[in-house]
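A single protein chain has been removed from this complex, and every other one stays in its place.
Chain nomenclature is as follows: A and B, assigned in order of appearance, with residue numbering initiated at 1 for each chain independently.
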Amino acid sequence: MSILQSIKNAVRSRSIHVSYIDVGSCNGCDIEVLACLAPRYDIEQYGIYVHNNPREADILLVIGSVTPQWVDKLRSIWDKIPEPKAAVAIGNCPISGCVYARKGSLTTPPVKNYIPIAAEVPGCPPRPTEILSAILSVAPLIFKDYEEKQS
Amino acid sequence: MKKTVDVSIPLGPMHPCWKEPVRLKCETAGERVLHTEVELGYMKKGIERIMRGRPWQEVMFLAERVCGICSVVHNMVFIEAMEGISDIAVPPRAAYLRVVANELDRIASHLIANFSYCYTIEHETLAMYLLNTRETVLDNLERLTGSRINTAYMIPGGVRFDLLPEDAAVMLADLAKVEDELKRYVRIFETGPLIGLRSRGIGCMSRVDAIRAHTVGPTARASGVEDCDLRLRHPTYRALDFEQVTRTEGDNFARVMVRFQEVFQSIDLIRRCVDTLPAGRIRGGGLCRAGEISYSGEAPRGELTYTIKTDDFGRVVDIAIRTPSIMNIEACAHYMVADAASIADVTSTFISSDPCIACNER
Partner (left out) sequence: MRSIIYYVREFLRPEWLKKFFFVKTAPLVTPPYFKGYPTRTEKECTGCFTCMMICPAPEAIAVLRRKERWEPEVYPGHCIRCGLCVEACPEGVLSSGRVMEVAGRDATAFWHSYHLEVDESLCMRCGNCCVACPINRQIDPRLAGTGTSTSDDVIMRVKGGRVQILHEEKCTGCKTCETQCPSGAMRVARMVEGVQFLDGVGS
């Protein structure tokens, strides 16, 4: 029913619960995500609540290039998140491995090979303004007509 | 002999309090935590292996990305080690600008550490105040170097960009504002009764234990260890009359207060640097040559050592990085949380020792 779907779209674009997972990064992007929570670039005013619980999350922020220990655990955490869900890659590490994509490294980027990624924010690290504008532009589109796309 | 514990609780890789994945296995008997074991390995990327055979302009960026919070000091220690191998002299203006960038990064790192501690104690108001203050500091770092984190400001022979007088004036005005705000926040932290309940007397580590466990940095200085600040041996800091900050209690409260006092000291150092900034060139040039060196510097978390061996054309043949968190985390697990009263104390003590897991397992 389209009215129900439009209500769902409206609610899902305004109230998003986010959980972030660090699969082996330098912590720079992590700190920039925390800076988004700071009162200066307040991300909670848009209804985006960052806690750290995969069971209650809608969006998973993936940070870091995949280290050997996380190869199986990343997939199991992704499976724990209830539908509807999406993953957003923050920083250069999940996209391409940043400077770690050289011979002799233990990481196996990109994260796209392990879980499906819906959006990417490039940068090393991306500025909080860039993270926020990317998330805000993606928020109404990510869960739009989710049920109709599934069927 | 069979060991009996009630429950072994894992404080797992994903936890709301810590930003990096690390596992703490706590063995409990009822509510008391008897023994804690730290399990690392979730962040191992093999950075030292990637660095082999590369010239300084690529290794410098890898060294910075060992840890994103203290990235400027990794840059500085690596570059100063390369200069030590090849006997490259740094012009005095560049040395002072390096100190300015280093101290700005140190303020940012200490504010993040204290934010982390206040967030763990669930005092979210003070935590957000501190994070907001950090934004002003990062603004100034951006004005000086061009980016907030992972700045890549120092190169062998000097620094990359110069500091304009109008930017210096804005920096000093911002730092005065930061100092005023921080005085208020330190007063809130010192006099808050609930903060005191969760910090004073929790996670005590005596001076003898601190020396035996080889702790470094503010964790050691809060337990009363003297002469463990490597900035006392650096020529530029000695010219600026640097003195170490020490406290004697050795509990969570002392560690957080040591970091606050170091922030005030850093603001003072930056003011002295900017006021006595010598004129001159900012780059002295110099090619990297063959040699071996083991150089230590003072990161915000303690003593950072780079052992480098290069070949004739400046490429790194062998490198070993020893970061401060390795010692501090083990000291925390064995001495500070031994026989803690509850799991809540374990998390707050662990965060108060300022672990940086990415530094730990590059």
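Keep this in mind: a contact is a pair of C-beta atoms (placed from the backbone, for glycine too) under 8 Å apart; a residue touches a chain by one contact, two chains touch by 3 or more.
Please read all numbers here as calculations on a predicted model, not as lab measurements.
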Residue touching the undisplayed chain, where the options are B:172, B:282 or B:344: B:282
Among B:28, B:150, B:199 or B:265, residue touching the chain not depicted: B:150
Touch list for chain A against the chain that is not drawn: 39-42, 45, 92, 95-99, 101-102, 120, 122-124, 127, 129-130, 132-133
Residue ranges of chain B at the interface with the undisplayed chain: 55-58, 60-62, 91, 93, 142-143, 146-147, 150, 152, 155-158, 160-163, 165, 277, 279-288, 313-315
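In the analysis below, only the chains that are shown with their structure count from here on.
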Distance from the mean Cα position of chain B to that of chain A, given in whole angstrom: 28
Residues of chain A that touch chain B when the two form their complex: 19, 21-32, 34-35, 37-40, 51-54, 64-65, 67-70, 73, 77, 98-100, 102-107, 124-125, 127
Residues on chain B engaged by chain A in the complex (per definition of touch): 13-16, 19-21, 41-47, 49-50, 52, 58, 61-62, 65-69, 71, 112, 115, 128, 131-132, 134-135, 138, 148-150, 356, 358
